[in-house]
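Only one protein chain is missing; all other protein chains are in place.
Coming up: chain A.
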Amino acid sequence: MLSRVASHIYWLGRYLERAENYARFIDVNFNLMQDLPMDMKEQWAPLVAATGDWDLYQKKNEGFERHQVMYFLTFDPDNPNSMLCSVTKARENARIIRENLSKETWEKVNELYYMLKEGFDKKVWKKEDPRAFFENVKNQILLLYGLADSTVARTEGWYFRQLGQLLERADKTSRILDVKYHILLPSTYEVGSPLDFLHWMALLKSVTGFNTYRRLYGNIDPSGVVEFMLLNKYFPRSIFYCLKEAERCLHCISGNTSDGFKNSAEKAIGEMRSRLEYSEIDDIISVGLHEYLDTIQIKINHISDQIDINYFRAKEVFVFEPASQSQSQS
């Protein structure tokens, strides 16, 4: 597979996942705000904080009104991570490598783009209840995943897209968890209160993990939720699960059948995965969840850089060539 194509496929996976997660963020926050007691103001600032685009937001806006934040996260062309920008970039990447995608996949990506454009034209962020829009976007992306799952051959291209999707998902799950850190409770007395409980529940719902959590852990308590989203071995949106699967993708790409690593990308991800594997939730909480999540995001970026170096940049190695000819090269 062409290096350039591999890179576009990887980023297609990342941007689609990013857009899907933003749709989740907003949907869940909207639900949460509806459950707040009458005297509490809606909180949209935590969402901005969690996306990491706080400074950009502050430069452009005063205050954190719902429609402002929603516009910023969904449509703002100046926010490179807004849903519209992510989808536009996903589509650009798809367009560049269209010959590597199935016709249906391309058509669904294209439809998704027009869906966002239409939302922009209709000024969805000003609507009283915009949830149907976010639901549709999320479903369209899930449809794409389903389509890929049942039609795409498990060759290099598949693994590069999965890799992008999984790393992005790990990053976004860490950010969803982080929202909780930023949400203000009226007073410290409220920790463990019904309101606090509502927050944790919303968090689980945003990753479609509420029912699974209930079945596995029963009672909702902070350390349980954090463990579930960070370290659970079976839940497909937990950070550990994403990293374990991403590692498997890297091994499939390099043809690595051993337990060790074959290149710096595999080394970086293997190291991180095993660290998580042996972590105890109490230790993480005592270090400070926010700080811990920050480190995770930095490490994921490092892995992404290593993938870039190993696969997306030019290398002077010959393949499919008789040995005698490639020797004359060195």
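Here, contacts are C-beta pairs under 8 Å (C-beta built on N, C-alpha and C of every residue); 3 or more make two chains touch, one makes a residue touch a chain; residues count from 1.
Just so we're on the same page, contacts and distances are computed from a predicted model.
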{"item": "Per UniProt, the name of the complex member that is left out, chosen from \"YciI family protein\", \"Sugar ABC transporter permease\", \"SpoVR family protein\" or \"Circularly permuted type 2 ATP-grasp protein\"", "value": "\"Circularly permuted type 2 ATP-grasp protein\""}
{"item": "Identified contact with the non-displayed chain, of A:Leu2, A:Met40, A:Val287 or A:Ile309", "value": "A:Leu2"}
{"item": "Among A:Ala148, A:Leu167, A:Ile253 or A:Met272, residue touching the chain not depicted", "value": "A:Ile253"}
{"item": "Sites on chain A contacted by the missing partner chain, in the whole complex", "value": "1-6, 92, 95-100, 103, 106-107, 110-111, 114, 156, 253, 311-312, 314-321, 325, 328-329"}
